[in-house]
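Here the complex is missing one protein chain, while the rest keep their positions.
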Amino acid sequence: MFKRVLSKLILGAAIAGAMVGAHAQDDSKVLRIVPQADLKILDPIWTTAFVTRNHGYMIYDTLFGLDGEGKVQPQMVDTYSTSPDGLTWTFTLRKGLAFSNGKPVTSADVITSINRWGKRDVFGQKMFESMASFDAIDDNSFKMVFKTPFPMVLDALSKPSGIAPFIMEKATAETPADKQVTEYIGSGPYVFKQDEYSPGSKIVYTKNTKYVPRSEPASGTAGGKQVFVDRVEWVILKDAQTMANAISNGEVDLIEWMPAEQYAAFKANPKLELVKPTPAGLFDLHLNHLVPPFDNPKIAQAAIMAINQEALLRAQLVNKDLYRTCTSIYPCDSALASTDSAYFTGKPQFEAAKKLLKEAGYDGKPVVLLYPADFAVINKFPPVMAQLLKQAGFNVDMQAMDWSSLITRRTMKEPADKGGWNMFITGWSTGDTMNPLFFPPLTGNGEKGWFGWPTDPKLEQLKTDFLKATDEAQRKKIAAEIQLEVYATGIFAPLGNFDFYSVLRKGVVTGLINAPVNVFWNLKKN
Amino acid sequence: MPTLRESIMTAPTDAVASPVRRKPLWHRVLCNWSVRLGGGVLTLLIIMAISAQWLGTIDPVAMDPSSGNLLPGTTAEFNNLSGDSFEHYFVMGTDSLGRDTWSRIAFGARVSLAVGVAVACLALAAGMLVGILAGYFRRLDNIIMRIMDSVMAIPSILFAITLMALWRPTLLTVVVAITIPEIPRVARLVRSIVLSIREEAYVEAAISLGTPTVMILVRHILPNAIAPLLVQGTYVCASAILVEAILSFLGVGLPPDIATWGNIMADGRTQFNQFPQTVLFPGIFLALTVLSVNILGDGLRDTLDPKFNKRGG
Partner (left out) sequence: MFFFIIRRVLSTIPVLVIVAIIVFLMLRLTPGDPAASLVGNNGTSADIANIRASLGLDQPLPVQFYKWSLQLLKGDLGESYYMKRPVTQLIGQRIGPTLSLSFLTMFVTILLAVPLGVFAAWRHGGWLDRALMGFSVVGFSIPSFVIGYLLIWVVALHWQLLPVQGYVPIAQGFGGWLSHLTLPALTLSIIYLALIARVTRASVSEALSEDYIRTARSKGISELRVLTRHALANAAVPIVTVIGIGVGLLIGGVVVTETVYAIPGLGQLTVDAVLGRDFPLIQGITLFFSFVYVLINLLVDLSYVVLDPRIRY
């Protein structure tokens, strides 16, 4: 009896083996990328999370883009003009633009999408405040009319990050801005394969055959977005070791963000190449000003005084090549960087912090620090920050969760012990942080603002002043004042600057574009 | 459905040759080589856990990012976040945040052993209660055992993980989450003992004499239960230590800054290829602890009336 069972098993295995034979896909047309995080939220207007934004760049297109030199270039727009008084802006779309389901892109789609964007994006909100009307002229052109001149319209429409103004179908864009969309049809270079979407495991995109790229070469988020592969798979790998193994074995071709602890190993590996496609990044500690205790600016300042930039950066990035301390809220190599940072030195001041806590009457209730355990790029910060805060006199409750939970949890406005939060740490790029008007967390309009919801009317006024500034010197002055105001209220504080590296298989993957954000068109696989 | 342990234990082992002169029980227990080996190693580990502070360790939570991932056997400057610095010999190296691995292992032993003992005691107590109720009161038997079967149908690690997802991770919740899936096995054991003792003549006599139930339980049932419960307790302890490590490893156990063996391994996981020591050292201690508790249990089972444990549920 045993022998009979055994022989059946062997037969079965042999049949299975024979059946599969040569079922291998044509690998040279499949590009496998390890994205920075798992993609569970699919609406890039609803959230500012970068992974969702990158998903947006895969399947949607924008009216304007930023080229390699940071100049605004038309993308979906063909021609545009401004009236002499600067109050009317007219745009005409390129011919032949279509969504991946074949429907043509019309002004109605554009207007609805931009309206929805304007409700969520911090700069969009500013633009719409000055707007009088935004209507279609015909199916292919539309115009914006302003109450007061708004010179930065093109900057708004080419905004690379924070929230990028992706164009969706009208019906989809009619979803209220505080709810997530449920349809994912775009007019971008790739098509989202919803039937193969396996969150936590794999996200699949195929080439959008209906996409008509511009004729210029690709540059930044502008130019011709050519696609040279048939299929792109985002392979979700959770930890640095797994990523390193996978790319060494050729199981994946590109890692979007190199996990810092593998830097030495990657550099030494002759099969791999390290590149810097995007400008430097910034890490920030964000505080919740809606609920205690950080609604008290003294306590917020005490928390900021606990920051030890060197220790934090060292823990996360390991290698000194990869990071720099910087006490400005703007990247230290950007135009607006300011060295005047009031009490914030980037070095820990535990005694001063403890004094502030006593003055402010801190009640000892634990502050909830959200800890995204699965996000390799920032998951070493919270444990170190927790230790630093404890030394400064806080009680800390560090709660582990995955990144998708964090970006959902931070939308909660309840007190921390009822499902809310007090602080979290995340990373930003130069594109977000170089201009105070673009940076989502730089808001002072309370609950209408970004997570943390600080109320700081002076900050809002300074932002309006910045918008109206006429020359560089004035902008720099106001930017410095904005920085001081941020520290005074304790809205957020920088942990330092760092370099984003991507890892690719040498000689196999070519064509990675330098851009303000990570983009995945123009890639060739050999 | 018979349980795992019962299947192993009811399988006939080699017959134990009974010596001509019966030595006293405690003597037999202590002379059994399994008890000596398992108990000995366990005692060493307990001593290590208790005296962790004096074994060349530093604060297990103190981190120094600039001393991350040092190799075992390095002596280096340790700068903790308050700014103090001192020289330290890192026997087993450091983890990615610069915490001393040996210190975390030594202090982590406290958590592992504490969880093991706590779960064992709690599971024994609860299981005894349930088992007595089921065995003694006929009417409750069926429904109680059905519930126990159902609890056993949910794979125990899954059950523990789910409970941890619902609660906030503290030592108490971890202990309770691990205990609940272990209760049915103990309950079945106690129930089977109760059922067999109940039929004995002297118990019937006691009942007819009007002895209160409590007295019967304490006087007759309990003494017969102690030995098998003790054996079962060691197995529960071993299993609990294992499950706690798994919970921490998966990230749903105690918060990651607390030093537990599972947490140390979870941290070392991301750089295993380059620095395997952070995973392998706590792994060895974990294996050693569980092994010694299991061997101790086997030894106790062989000496403390092996006949009893053959009676399955």
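When the chains are written out, they are named A and B in that same order, and each has its own residue count from 1.
The rule we apply is simple: contacts are C-beta pairs under 8 Å (C-beta built on N, C-alpha and C of every residue); 3 or more make two chains touch, one makes a residue touch a chain.
Computed from a predicted structure; not experimentally measured.
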Full-complex contact with the absent chain, from B:Met92, B:Val279 or B:Leu304: B:Val279
Contact with the hidden chain (one of A:Asp374, A:Asp432, A:Asp456 or A:Glu485): A:Asp374
Contact residue for the chain not shown (choose from A:Ala218, A:Ala400, A:Met434 or A:Leu504): A:Ala400
Which residue of B:Gly40, B:Gly73, B:Pro155 or B:Pro223 touches the chain not shown here: B:Pro155
Positions on chain A contacted by the hidden chain, ascending: 1-3, 6, 9, 13, 16-17, 20, 22-25, 38, 40-41, 46, 178-180, 182, 198-202, 236-239, 242, 245-246, 249, 251, 373-374, 400-402, 404-405, 408, 411-414, 418-419
Residues in chain B touching the chain absent from view: 1-4, 7-8, 11-13, 146-147, 149-159, 161-167, 238, 242, 245-246, 249-252, 265, 269, 272-273, 276, 279-280, 283-284, 286-287, 290-291, 294-295, 298
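We take it that only the chains that are shown with their structure count from here on.
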Touching residues on chain B, where the partner in the complex is chain A: 61-66, 68-69, 81-83, 96-98, 169, 251, 255-257, 269-274
Chain B-touching residues of chain A, taken from the complex the two chains share: 239-241, 244-245, 259, 261-262, 264-265, 308, 310-312, 314-315, 318, 348, 350, 371, 373, 376, 380, 383-384, 386-388, 391, 398, 400
